[in-house]
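Every protein chain except one is present and positioned as in the full complex.
Letters A and B mark the chains in the order given here, with residues in each chain numbered from 1 onward.
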Amino acid sequence: MEFLTVHSPILIVAIPLLAAFIAPLISRIGNKFRDTVNVALLGFVTLLIAILAIDVYTNGTRIYTLGAAVPEMAIPENYMVPIRIMFQVDGISMFMGLTTTVVMLAALVYSLNFLKGQTGQDRFYSLLMLLYVGMIGLEFTGDMFNLFVFLEILSIAGAGLAAYRTNLADAVEGGFKYIVISAVSALLVLFAIGILYGQYNLLSIAALAQNMQFNTLDMIALAMLAIAFVMKLAGVPLHMWAPDTYAVAPAGITPMIYTSSAASMYALYRVTFTLYGGHFDTTAIGWIVIILGVLSMFIGVMMAIHQTDIKRLMAYHAISQSGYMLLGVGVGLAVLNDPAALANYGRDAMNGGIFHIINNALYKGMLFLTAEAIFFRIGTRDLNKMGGLGHNMKWTTIFFIIGALAISGIPPFNGFASKLLIYESVFRFNPLLSVIAMFVSLVTLASFTKVFYSAFTGPEMPAYKEVREVPRSMLIGMGIMVACIIFFSIFPGLVVDTIVAPATDALIDQAGYINGVMGAAP
Amino acid sequence: MMQYIPYNIPFIAVALLVGVALFIIVFKRNLIKIVMGIAILEAGVNLFLVTLGYRAGGVAPIYTVTPEGTMVLPVPQALTLTSIVIGVSVIALMLTMVMYIYRHMGDADSRKSRLLRG
Partner (left out) sequence: MSVVTYGYAVWSPIIWLVVLLVIAAIALYVRSRGQKRYKKGTAQTDVFISGIKVPPTEQRHVPAHNIYWGFFEALKGFYSAMMRPHTGILNDYMLWLVAVMAITVLVLIIVI
């Protein structure tokens, strides 16, 4: 048990990587055998994540150095700075790790039945495991170049999966746009890492944060890093690739690609709070993040209500909800150096923003899965042609209602809890931002009412008389997410105190992050 | 002022490569040319990483038949090798997708092959 706890960061990355590489070999034995092995390995990884979470939330940050005699020895003998590749798991890394694992479980169980009859299934599971490795690696790393490598891994796997259905013309186009966007953003991130390395000769985030001098070159590096991550997380005005890619990805992949955008948001916070925090006036970069958040919310939802393709509509909503997260944490970033304001409303704003990340991954992921359930049975994504599906697909309708009410921020669901935290604290920062947030929430409800009316209610269409409910593994995949949504709705206080508040503390407390590494001399 | 130029020629080359690459990606319409632009951008960033690793009077960290001098840490070279490998796989994936787009649409032009818009 001690062995598992100490070595869990590397095992969590290594086991899915092994599963990715042996998937083509296992498929030779049979499809059911491969499915069983994948689900078993992912179940073991979930157990490791639970063990690591209990350890991080009771004992604090956990460090794992690759290649050292003892994993917690961050700085080698006779050296002053960390040289080896390091995983550093603190509160917010663990939070993102939990989010990623829940979405991956639902996506894997959903895909078991969705891919019946498709060719190349072994490569699909291989790429899905690689996507999981990329996301977890990005969230656990403590090293700038490792961040770039895992960012590229998740981009390549995500693009390959988005373009999986090569018989459809728009699928390949969506995948191509995603890989071009990701490649250019990642190369600009590498350029910025090169600028930082050239000045300080250091790649570890904690060591860089300690030696940062905030001269002009560092500001250029910050701008490149921040905008490249904003492009990867689809914030307005760099959001136009997102509806194209989210709409054409197969089932189960869209929640994963959406969660990889949330992982890029985590990388943005890691760079602005931890790398550039400290004795630095973060008001300017905080206001930039707030403005991007407000633009994302507003333009995302106004474009969403205009769409007639169901997955494109939901993709625009994903962009709009990302704006809420940027707004909440941006307010925290802007008041980071003002202790009175930080204690008064800054922490609540950041709690709201970070709680919204996991809420959104859950209900947005589930809404994407219901949209794909409709596409699986009918074969079209066009809302103009649908109607009266609620008569036959009862479970899908119930899950859709729960998801739509949660995303609009209707009590008692978890969306209301996180949005309430954001409204109340942002109001004390600047009232206009809160009013815009509430208006966006209204228009979100309006557009989901449109989808509900067009797709599920209404008289039974003669063309859809033989449509039956979706197979059971797809219902179980959606059910995992609905169970989590209902749990988070009834016990929001438990979630905020256990998972979200340590994440906020980990972001604000930059000195603790540095001491975890530099203070850990052998 | 003039004596700084020979030292800075690699950095000027990096700036030119990145500038040309961004120009190609923004203004050229053929999808294969966009992929070529990304390859040039990658070459520019790799050159930047290798140039940063230059230390005057340094010696390669090889232990047989070592000449006099201080050994350098081979970190930037390791970063560049990783980046080159990632670049190769990204370009291979992009070219495969361009092939599929051409097969479906009959035309590899970014203005014509845009089924998804609005």
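Everything below uses one rule, namely that a contact is a pair of C-beta atoms (placed from the backbone, for glycine too) under 8 Å apart; a residue touches a chain by one contact, two chains touch by 3 or more.
No experiment lies behind these values; they were computed from the predicted model shown.
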- Task: Pick out which of A:249, A:417 or A:437 touches the chain that's been left out of the picture.
- Result: A:417
- Among listed residues A:266, A:345, A:429 or A:513, the absent chain is touched only by A:345
- Message: So one chain is hidden, and I want to know which residue out of A:15, A:302 or A:342 touches that hidden chain in the complete assembly.
- Response: A:302
- Based on the whole complex, identify which of A:34, A:177 or A:270 touches the chain you can't see. A:177
- Which of B:2, B:26 or B:56 contacts the chain that the document leaves out: B:26
- In the whole complex, what residues of subunit B lie against the chain that is missing from view? 22, 25-29, 31, 34, 110-111, 114-118
- Message: Take the complete complex as the reference. Which residues in subunit A touch the chain that isn't displayed?
- Response: 176-177, 180-181, 184-185, 188, 214, 216, 219-220, 222-224, 226-228, 230-231, 237-238, 240-241, 244, 281, 284-285, 288, 299, 302-303, 305-306, 308, 344-345, 348, 351-352, 383-384, 386-388, 411-412, 416-417, 420-421, 424-425, 428, 446, 450-451, 453-454, 458-463, 489-494, 496
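By our rule, only the chains that are shown with their structure count from here on.
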- Chain centres from averaged Cα atoms put subunit A and subunit B apart, in whole Å, by 28
- Message: Per the contact definition, I'd like the list of subunit A residues that touch subunit B in the complex.
- Response: 83, 145, 149, 152, 155-156, 159-160, 163, 166, 169-170, 172-176, 179-180, 183-184, 187, 190-191, 194, 197-198, 203, 243-244, 247-248, 307, 312
- Counting only contacts in the complex, subunit B reaches subunit A at residues 18, 25, 31, 34, 38, 41-42, 45, 48-49, 52, 73, 75-76, 79, 82-83, 86, 89-90, 93-94, 97-98, 100-101, 104-105, 113-116, 118
